[in-house]
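Working notes, structure below.
All protein chains of the complex are present and in place, except for one that has been dropped.
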Amino acid sequence: MNALTNYFRGPFYIALYTYREGMRRKLLIGFLVLSLLVIFGSSFIATFLDPSAETDIDLKLIKDICVSAIAIFGVLIAVYISASVVPNEVENKVIYTVLSKPVGRMQYLLGKFMGAQFIIMVNLAIMGGLFFMALYMREGVMPTLLLWSILLTYFEFLIVSSFTFAVSCAATTSLVPILGGLFIYITGNLTEYLKDVEHRAGQTGEWFDAMIGHIATGLHAVLPNLQNFSLKMQIVTGQPNDPPADVLIPNLLLYGFLYGLAGFLCAYIIFWRKEV
Amino acid sequence: MRGQDVHALKDLNIEIHEGEIFGYLGPNGSGKTTTIKMLLGLIFPTNGIIEILGNRSISSAAVKKDIGYLPEGAYYPDFLRGEEILSYYGKLYGLRGADLKRRINETLEMVGMQHARRRLLRGYSKGMRQRIGLAQALISDPRILILDEPTTGLDPIARKEIRDILLRLRAQGKTLFISSHELLEVEMMSDRVGILFNGVLQTIGSMEELLIKREMTVDVDGLTDEVATSLTERGVSIEDRTGARAQLRVGGSLSIFDVIELCKEKALQIHSVTPRRETLEELFVRVVGAAEAARS
Partner (left out) sequence: MAQHPRLTAFAIMATLVAAGTLLNLHIQHLRESEAYYRWFLAAAVQARMDGQVRENDPDGDLFRESVVALESAGFFDDFLVEYRQDPTEGVLPDPEEQAEEDYRTHRRIWDFARSRHAASQRETFLDLARQQQLRFARDIQYAEAQAGGVNIFNLFFGFRKVAANLLWIEVDRYWHQGNMYRMITLMRTCVALDPEFIEAYLIGAWHLAYNATARMPDTPWPQREWHDGYEACLGEKERFYYYAIDFLKDGIRRNPRNYRLYFELGFAIYKEKLEDYPNAVRYLSEAIRVPHDRWVPRQLFLSYELNGQFEEALAGWQDYIIRFPGSMTAVEVAPRFIMRNQGHIYEQRSHELRKQSYETDDPQQRETLQEQSTAYWERARETWRNLNDPYGEGRLMLMEGLDMRLDGRYLESIALLDKARWETAALWEELSDLIIETKQEAGIPLSVSEKKAVLRESEVGICPGMPPEEQERRLRAIEEIEARF
C-alpha cells in the first residue's frame, strides 16, 4: 500500500503542476471563453423564432446548441491539451529536469496524462456547470440527464485525448499531434462508415472485394467508434427513463475507459525508450 | 543512396573520481549534451556500460536520488514563485514536510536566493533563473551534480557567483560534472578535463598532466626591426608585437638567462619576466585542430 502511494506521489505532483501550467494557456482560455459565449448566446438565438408559438422550442435549441458547443470546444481543448503537454516540456526542456529526478517514465507519463485529464475535466465542469445552471434557472428542475450527457462527453474525450497523447509522445512539436488529434476525432466519428463498406463489399464476388469487406469488418470491430457516444445528444432532449440508455451508458463509460487506457499504454510504448 | 548510421559518440571511456570537478569540453555539436543525456537515462547508448556510484541501473530511483542536474537553457514556469519550483522538484525526489522546507531553505541559502524566494519567476533576471536552476538541482542534496553550460549567457559577476557556488560545493565533497565551452571558466575550476570532438574523446587528464609545457615570457620595450631580426636569428620567438613593445617567448635551446643577457645586449627595457603555462584554450585549439586535421 505504502509502495503504491509512493509510486503515485510523483505522478500526482506532476499532474498538479501540469494542471497549474496548462490552465494558463491562452488558447485554452480562448476556447473556454468562446464556449461560454456560445452557451450564453444560445439563449438569444431563440429570439429569432416566432414568439407566438408558445412551446419549449427555445429550450430544445439551447440544449442542443450547448451540448454541441461543449462537444466542439471540449474536443478542441482536449486535443490541444493532450497534444501539447509532453511536446511542450520537450521544447522548453523542463522534461530534462523532471526525468532526471527519481521519476520513471511511466510515472512521468501518468502524471502528464492525469494532468491533461484534470484540465479537460475542469473545463468540462465549467462549461457543463454553466449550462446546468442556465437550464436549472429556466426549467426549475434539476436536469439530471445533462450530468450523464456530460459524463459521456468526458469519456468520449478520454478516448480522443489518450490517442492524441500517444501521438504527441512520438512528436517533437505540438502541431502534428494537434492535427493528429483532430484527425482521430473525425475518423473516430466516421467508423460507422466501415459498416457500410462491409455491406457494399462482396457484391462482385471477387476475392479482393471480399477481402476489403473482411478488413472493414475487422476495423469496425477494433477501432473505437465515437458515434456510439451520440447518445449524449439524445438523452439531453429525450425522454427520461429510457431503458436502452440505462444499459448503454455504463457500457459506454467502460468503453471510454478501456480505450483510454489502451491509448495511454500506446503512449507508454512509444515513450518508453524515446530519446528526448 | 544509403543512409549511414551516425554515431554521436564513439568509444567513449571516461572515469570521474569522487569529489572532483570534471570539466567536459568540446565545441558545439561534439556530443557533450548527448553524454549527459546518457548519464541521466534520457537517451540510451547502443552499446556500453554506464556505472554511477557503483550502480549500473542508472535509471533506478536509488541512483537518481544522488544526481542533481542543471540542463542548458531550461525553462522554469513563469507563474510559480522561486520556492514553489523548489518545492515541486523536491517533491519529485520524495521530500516532504519539514525535510522539504529545510532543504528549500538550505539550497536557497546556498545559491543566495533567499531574498527572492517569494517572487514570481517572471521577475527574475537570467542569473537568478540560473541560480534557481542550480537550486533545483541541489534540492535533494545529491552526491553528484551534472551541469550543462552553467554559466553560458551570464554577465561576469553572475559567472563569478556561480563559480563560487560550485567551488563551495566541491569543498562539501560533491562530485561535479560540468559541460562547457567556456574554457576560462573550466580552467579556473576543474580538477580534470576531457576534451570531446566529433564524438570522440580526444584527451583526458588533470590540468597538471595536460598543460605540462612550462615556458617563460619576457615583456620588453624599445624593440626595433633590426633588433627583432637579430633576436629571431638567435632563436627567440617574438609574439604580440605592437610597435616597440613585444613579448619574447623563451624556448628551444635558450634559457631565460640567455634571453635576459640578449636583452641587455640589445639595450631593451625589460618590463616583466613571467613563467607561462599553456592555457586550456591553447590546449583545446591544439587538440581540436589536430583532430580536425586527422579527420580531413
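Every chain is named by a letter (A and B) in the order it is written, and numbering of its residues begins at 1.
The rule is short, and it goes like this: contacts are C-beta pairs under 8 Å (C-beta built on N, C-alpha and C of every residue); 3 or more make two chains touch, one makes a residue touch a chain.
These numbers were taken from a predicted model, which means no experiment stands behind them.
Engineer: Quick one: which shown chains sit in contact with the chain that's not drawn?
Structural biologist: A
Engineer: For the chain left off this view, which of A:24, A:60 or A:214 is in contact with it?
Structural biologist: Result: among the candidates, A:60 touches the missing chain.
Engineer: In the whole complex, not just what's shown, which of A:125, A:186 or A:211 touches the removed chain?
Structural biologist: A:186
Engineer: Where the complex has a chain not shown, which of A:35, A:97 or A:228 is the residue touching it?
Structural biologist: Selected residue, touching the omitted chain: A:228.
Engineer: Among A:43, A:173 or A:237, choose the residue that contacts the chain missing from this document, as touch is defined above.
Structural biologist: A:237
Engineer: Which parts of subunit A face the unshown chain closely enough to count as touching?
Structural biologist: Subunit A touches the missing chain through residues 45, 48-50, 53, 55-57, 60-61, 64-65, 67-68, 71-72, 106, 185-186, 189-190, 192-193, 195-196, 199-200, 221-230, 232-234, 237-239, 241-244, 246-248, 251-252, 254-255, 258-259, 261-262, 265-266, 268-269, 272-273.
Keep this in mind: only the chains that are shown with their structure count from here on.
Engineer: Please work out the Cα centroid separation of subunit A and subunit B, and write it as a whole number of Å.
Structural biologist: 49
Engineer: Going by the contact rule at the top, pick out the subunit A residues touching subunit B in the complex.
Structural biologist: Interface residues on subunit A, with respect to subunit B: 6, 9-10, 13-14, 17, 20-21, 24, 92-94, 96-104, 273, 275-276.
Engineer: Touching residues of subunit B toward subunit A in the complex: what are they?
Structural biologist: Within the complex, subunit B touches subunit A at residues 37, 40-44, 59, 61-62, 64-65, 67, 69, 71-77, 79-80, 88-89, 91-94, 133, 136-137, 140, 146.
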